[in-house]
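Note that one protein chain is taken out, while the other chains of the complex remain in position.
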Amino acid sequence: MLNAIVMMIVLGAGLGLLLGIAGVFFTVEQDTRVEQITSMLPGLNCGACGFPGCNGLANALVSKEATDPAQCKPSTTVQRDRIKAFMETGVDPVSSAHSHSV
Amino acid sequence: MAGLITLFISNVVISNVVLTKFLGMCPLLGVSRKSSSAVGMGLAVIFVIVGASIFTWTLYYTVLVPLNLQYMDLITFILVIAAFVQFVEMFLKKYSPALYKALGIYLPLITTNCVVLFVTLDNIIQGFDFVHMLVYSTAVPTGFMLVLYIFSTIRERLDQSNIPNAFKGNPIALIVAALMAAIFTSFAGLV
Amino acid sequence: MKKIISLTLFLALASALAGAVLAGVNSITAPIIEEQKIAAVKATLKEIFPSATEFAEVKFEDASGKVNNVYEAKGQGFALKVTVQGYKDIITFLIGYDLNGEAVGFKVVSINDTPGIGMRIGDQEFADLVIGSSVPTPVDTLAGATVSSAAVVKGIEAAIVVFKTLAEY
Partner (left out) sequence: MKTLGNFLLNLLKENPVFGLYLGICSTLAITTNLDNAIGMGVSVLIVLTISNIMISSIRKITPDEIRIPVYIIVIATLTKAIELLIKAFAPTIDAALGVYLPLIVVNCIILGRAEAYASKNNIWKSTLDGLNMGLAYTLSLAAMSIIRQILADGVLSLNNPFNSTLIFEINIIPAEYRIAIFKEPIGAFLTFAFLAAGVAAIQNATAKKAEVK
């Protein structure tokens, strides 16, 4: 029991630290829109859209290689409309709606 | 040596991981639309599986077995795979943008690719030593890449053909997979 | 920096909880799983040696690599668990020899072979062929299922080699 807990603490902390540090050292500037669209997709990375991963679809959407977020099969209509609105206006309807209400 | 070659060939063509064990179906249906992305994906999977196998095999025999924690295999393996994939992705993005463009973009897809977890678990189930583990973990994704590539070339042509409406897209791809499975069965007598 | 530490701590905490849960479940299930394994082997051994009461796993040497386990039925004979490569998949079977070297039982433990072709080695017909054989006169192959049955026959030959080292035959 104790073995298991200690081993998992070490592993979890080790991997977390590794990725955390890597995240600081390896950051690369990216079109922020790609990141924003990626966060609006379901994040399954299932590949059903035909692009390599959610990031791939987001990239394609930004570069106009893909036009319809409905290519992402697992996404809901709410998510699709949000992405569409974001691509047309450059403003995230959800977060801007929040800021208005405040 | 002969045993190793048999192991390699039988896992590339005979007990092909996609066509007989049905693993890695998501990328097969998703990334197989263009043959160039099939090769990129295939190479990335080979790299990740070999890397992840070395890590998990070592972890299992140097940490889990001595501590009598064999039942922690699943959770430690999946964590190691997820971290390894993410680390490689970040590393490539920073230091080799060219390689990242060719292979790296497929990396996030791989964490949820069941072939990776399958190979790492199977290395242990089959009781492989280090060398057999290396051969096995190269052979399985090679078979995956082979099928992915053949599949993508067929699909490029399928796009041009007249298909019943309901079968458009994935259903016809699955029919193609069925035919390929039938063809690959005939390799069975090879070894 | 602060962020890295807090994230790491969260991940470590989550991992620790997971470890605790799994260790808990394992401590409940481990003895039951162990019992199941022994019970499963015992049931098949009992089919081969119905009158035997005591079974024990024995150590052995096998150059062919086909024989996995050997069980001794005290005063009755030996049962050998053998794994071979069939037409496409792996076949595991148990074969029992009494102390006179006569095959007294044959049971396919697991087979995942081509249905319609290889499956026949799991049939009673093949079992009868094997049970009629003995150490000096091993089995012939079964027509129509040559790859699978040839593999099993090779496995039986390997079992005979091991059996000879164990029994004073």
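Of note:
Chains: A, B and C, in written order; residue numbering restarts at 1 for each.
Operating definition for what follows: a residue touches a chain if its C-beta (ideal position, glycine included) is under 8 Å from a C-beta of that chain, and two chains touch if they have at least 3 such contacts.
Quick caveat: nothing in here was measured; it's all calculated off a predicted structure.
Taking the complete complex into account, the chain left out of view touches A, B, C.
When the whole complex is considered, the residue among B:F91, B:F118, B:Y149 or B:F187 that touches the unshown chain is B:F118. In the complete complex, the residue from B:V65, B:L99, B:V131 or B:A182 that touches the missing chain is B:A182.
Seen from chain B, the chain kept out of the figure touches residues 19-26, 29, 71-72, 74-75, 78-79, 82-83, 112-114, 117-118, 121-122, 125, 164-172, 174-175, 177-179, 181-182, 185.
Against the chain not displayed here, chain A makes contact via residues 12, 15-16, 42-44, 46, 48, 73-74, 76. Although one chain is not displayed, chain C still touches it through residues 6-7, 10-11, 14-15, 18, 21-22, 25-26, 28-30, 32-33, 36, 40, 110, 115-116.
By our rule, only the chains that are shown with their structure count from here on.
Between the Cα centres of chain A and chain C there is a gap of 48 Å.
Work out the mean CA point of chain B and of chain C, and you get 29 Å between them. Touching two or more other chains at once are residues 15, 18-19, 22 of chain C.
Residue positions 72, 75, 79 of chain B are each in touch with at least two other chains. Residues of chain A that touch chain B in their complex: 3-4, 7-8, 11-12, 15, 18-19, 22-23, 25-28, 44-50, 52-56, 59.
On chain A, the positions that touch chain C within their shared complex are 1, 3-9, 11-13, 15-17, 20-21, 23-24.
Of all residues in chain B, those touching chain A in their complex are 26-27, 29-31, 33, 37, 40-41, 63-64, 67-69, 72, 75-76, 79-80, 83, 86-87, 90-91, 93-95, 105-109, 111-112.
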